[in-house]
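This is the structure I have questions about; it appears just below.
For this depiction, one protein chain was excluded, whereas all remaining protein chains were kept in their positions.
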Amino acid sequence: MHPTINESLHYAMTSLEVLAVLAFACSGLIAGLRKQLDLVGICMVSGATAFGGGTLRDILLDRRPFFWMENAYWLWIILFLCVIATIFMKRRHVEFTERAIQVPDAIGLGLFSVVGAQMALDLGMPIIVTLLMAVLSAIFGGVLRDMICNEIPKAFSDHQPYAIFAFLGSALLIILQSIGWSEWLSLSLCALLIALLRIVAVYQRWELPRWQG
Amino acid sequence: MHPTINESLHYAMTSLEVLAVLAFACSGLIAGLRKQLDLVGICMVSGATAFGGGTLRDILLDRRPFFWMENAYWLWIILFLCVIATIFMKRRHVEFTERAIQVPDAIGLGLFSVVGAQMALDLGMPIIVTLLMAVLSAIFGGVLRDMICNEIPKAFSDHQPYAIFAFLGSALLIILQSIGWSEWLSLSLCALLIALLRIVAVYQRWELPRWQG
Partner (left out) sequence: MHPTINESLHYAMTSLEVLAVLAFACSGLIAGLRKQLDLVGICMVSGATAFGGGTLRDILLDRRPFFWMENAYWLWIILFLCVIATIFMKRRHVEFTERAIQVPDAIGLGLFSVVGAQMALDLGMPIIVTLLMAVLSAIFGGVLRDMICNEIPKAFSDHQPYAIFAFLGSALLIILQSIGWSEWLSLSLCALLIALLRIVAVYQRWELPRWQG
């Protein structure tokens, strides 16, 4: 039997999600290596970066179980990834990895923000709370990573547009669904749009306006 | 029809609350500007300062919905405030704003701590938990602000009496209610007392004793 369109879509979505979680986990892993953390620290920062955003969202929206409790194999994957990286990764691999995860990270930005927005919508949250959940889902993992590593969060300070795309893309999601677009179509389009905007912003070095005060 | 005393009181309370939340939001906004955060960071720190205390209290007491979910227009106000400030605020306005928010900030200290204490009392919490909820409601927003900005929290380190007034005022609240004072009267009196003590402490430059170790 051939897979239906819905099954293919679901399959594509799952693959993208795997890529995105791995990209987030790698960004935590690299931050941990750079700060000379030990294996415990590397695992914790990597896991916090991958799942911090979704977990904060679920605590604020009072949703259980958490993604990583229901799909606990993810914790094994991250543990395994961190052990392997600590053993085999060399300093010269770090920069390469950072470049390699830029696209999957942008995919994660798109996916996690629209998923966060959809969950808030399904709970009947007001528009601005929906947008906040989208943004927090996408950025809080990285914020936690930087706070553990004793840095000011990059998402708040590097003047690169990141959260702003989660905000705008989720605003479009709300509009599209309010004019009757289907959930799948609007989610896919908005996630794609957010990811593309982020990729363009990275390669074109777009910057948010600075406070001139 | 003339408003009853109760309606007038309620109206006064709401106005004070608006002032207090704005003062907390401004203190986050200023911290964000000083650290050269981008617009996203400024909004997040401002919101975290305004609502962090109440949100932690509600998570610990297992109360839902959060204030900012039920009154989501507050998030729009803070977003708007931060956008306007980032565009129009100049460096010379920062110090003036900091002085201007000292009194509303003291009002916030008074209001948020007695409200936090009352919520814990209503849930039948032990005395020391009630006092802790009062203190956390009042200070955790600022603590979060400083942690995000990669500073040791001022509420823990500047040796100015702040949380201590929340503690003492809420202890008085518990005593007054246990000897039969009405909720409204004891809440108003204790909030006022805490705010006044804080204002006096700021202008008289009171200091907590230092560890002489």
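Chains: A and B, in written order; residue numbering restarts at 1 for each.
Heads up, the rule we're going with is that a residue touches a chain if its C-beta (ideal position, glycine included) is under 8 Å from a C-beta of that chain, and two chains touch if they have at least 3 such contacts.
Since the model is a prediction, treat every value here as computed from it, not as a measurement.
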Selected from A:38, A:183 or A:207 as touching the chain missing from the view: A:38
For chain A, residues in touch with the removed chain: 32-33, 35-42, 44-45, 47, 55, 59, 64, 66, 68-69, 72-73, 75-76, 79, 86, 89-91, 93-94, 147-150
Contact set of chain B toward the excluded chain (per top definition): 59-60, 62, 125-129, 132, 135, 139, 143, 147, 150-153, 155-159, 162-164, 208-211, 213
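We take it that only the chains that are shown with their structure count from here on.
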Where chain A and chain B are represented by their mean Cα positions, the distance between them in whole Å: 32
